[in-house]
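If you scroll down you'll find the structure; I have some questions about it.
Incomplete set of chains, arranged as in the complex.
Per-chain residue numbering starts at 1, and chain names A and B are given in the order in which the chains are listed.
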Amino acid sequence: MKHYTSIEDIEDINSWIAEAKALKGSPLKHVELGKNKTIGLLFFNSSLRTRLSTQKAALNLGMNPIVMNVSGDAWGIEFGDGTVMNGNKAEHIKEAAAVVSQYCDIIAVRAFPTLTDKAKDESEQVMNAFKKYASVPIVNMESATGHPLQGLTDALTIAEHAKVDRPKVVLSWAPHIKALPHAVANSFIQAMQKMDVEFVIANPEGYDLNREITKETPVYHNQEEAFKDADFVYTKNWSSYEDYGKVNNTDPSWMITKDKIGKAKFMHCLPVRRNVVVEDAVLDTDSALVIEQANNRTYAAQLVLKKILENL
Amino acid sequence: MKHYTSIEDIEDINSWIAEAKALKGSPLKHVELGKNKTIGLLFFNSSLRTRLSTQKAALNLGMNPIVMNVSGDAWGIEFGDGTVMNGNKAEHIKEAAAVVSQYCDIIAVRAFPTLTDKAKDESEQVMNAFKKYASVPIVNMESATGHPLQGLTDALTIAEHAKVDRPKVVLSWAPHIKALPHAVANSFIQAMQKMDVEFVIANPEGYDLNREITKETPVYHNQEEAFKDADFVYTKNWSSYEDYGKVNNTDPSWMITKDKIGKAKFMHCLPVRRNVVVEDAVLDTDSALVIEQANNRTYAAQLVLKKILENL
């Protein structure tokens, strides 16, 4: 593996989960592996978990993390080919990516979608430009259409908490006041499709995700039906994919409640809006795995960095 | 000691001062103590001295510091209990504090007061929420009502520079154009009350601090009287406590001058507005201990982190 920018970069999810569990058991075992190696964490957008867990993962491998908020710390970056750069962008990605490659052995990038230009978002302009113009491996810390560090984390968390051989996992949409990306949902779907689980999706009409990602996964427009006998309810809001980036539905009856999920474990990538996406009664009990998911972010990132370092 | 969020967390200030002096003499003696341990420095507000000195202290103990400007780097944080989060705050402190605890062995927090809502400020909402919801020790890098790393620093500085057994220490208000917090003054008072010094406070009428903190300490409304035979004049502006957060007085006659302090040493936590709070003639001579105070911030922080690390 050179880059890690999609769940599709995982060859065998079960062996990756086993390796991640081993790292979690001995996080400092490979503290010499990344010695004198540098990882650049480039943020085009806000971040809490990803920012901290990826630094922690790098430190566990002995690496030196260098963190940059691209917009605030450096220059506006132009991505267009052949552009006459007489606007507000001072540096082209061709230079920026190649330049950062001179100082960093790995570059990790966070770049959210526009949610207004579907074609641009689906082209994964930023992530692909870094892959094309950087000379070092690229790690996706959430891009326009995927959040593969989160997806790997979630697979690990489900593997750790499954009490039956083939648990039932539901990905459920929930209401939110703002237009949110599809990235977390997409990567979770791709991860579940690789695992030995019974996996279904629940969302209102008009909120079906990209068919090229959901593929054969059953999609319910009735949340109650989807939740039947669920072992894990993974919740996430996303804006409409069909009516791209729009918030056409904030129906509170889709909020996750203790009554609805019963004995199922509740999962969410965080941050989560309490009593909008999910009621307090779910988050404040053992039903919620959200903090354990946050913890597992470290080991998912550490596994990815370890594999890249071993391949340098 | 688990947390360090108040001067009240110091059991025996004299032994702490002795230990801090020892650290100052051999700052790298315990460089193995914090190895592979991480401290998260979370800033809700600006910081120069605290930002740098706490990092330096952590590095002297071999720790890895991770610094975050919460507002700019991550998400708006909700502190209310049971809130329906459909406003501009994307993450609840219950999750945020628990999540950061997954990546950091110690969390240090700076969160200034509102200076408009006295009850909220006095509840120490942010610091107490971190103590409640984080699973790791919390260090106060200046909260609504206290700045205990500064208070410990000041105690150390006075102990180092005292030329008599029981020096006279005056805390004097001085004018300022903006509404400033009471935190530094409060922690300084609490530190002086624990030391063997003659301690008095000087401030204009209407500027008395919280009686629950000043307690039996004499309060003069006549600066000249208070300064008589002073060995140390610690200066700080604060907004009115009685008429909470208001700037009702900018009387320049309260500015500290060379004439006023005579042979006394001048102290201030910095940043200080020259020729508003204190005249150049004081700061530009040996009367001023302000840079030595800044230096001692490292060893106060290092002592606190060392005690917490030893107790992990």
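One rule holds in what follows: a contact is a pair of C-beta atoms (placed from the backbone, for glycine too) under 8 Å apart; a residue touches a chain by one contact, two chains touch by 3 or more.
Fair warning: this is a prediction, and the values are worked out from it, not measured in the lab.
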Copy count for the complete homomeric assembly [2 present here]: 3
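Just so it is clear, only the chains that are shown with their structure count from here on.
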Superposing rotation of chain A relative to chain B, computed on C-alpha atoms, to nearest 5°: 120
Length of the line joining the C-alpha centres of chain A and chain B, rounded to whole Å: 39
Chain B-touching residues of chain A, taken from the complex the two chains share: 28, 31, 43, 46-49, 51-53, 55-56, 59-60, 69, 72, 177, 270-276, 280, 283-284, 290-291, 294-295, 297-298
Parts of chain B lying in touch with chain A, wherever the complex brings them together: 36, 38, 40, 64, 66, 68, 72-75, 78, 82-86, 90-92, 94-96, 98-100, 102-104
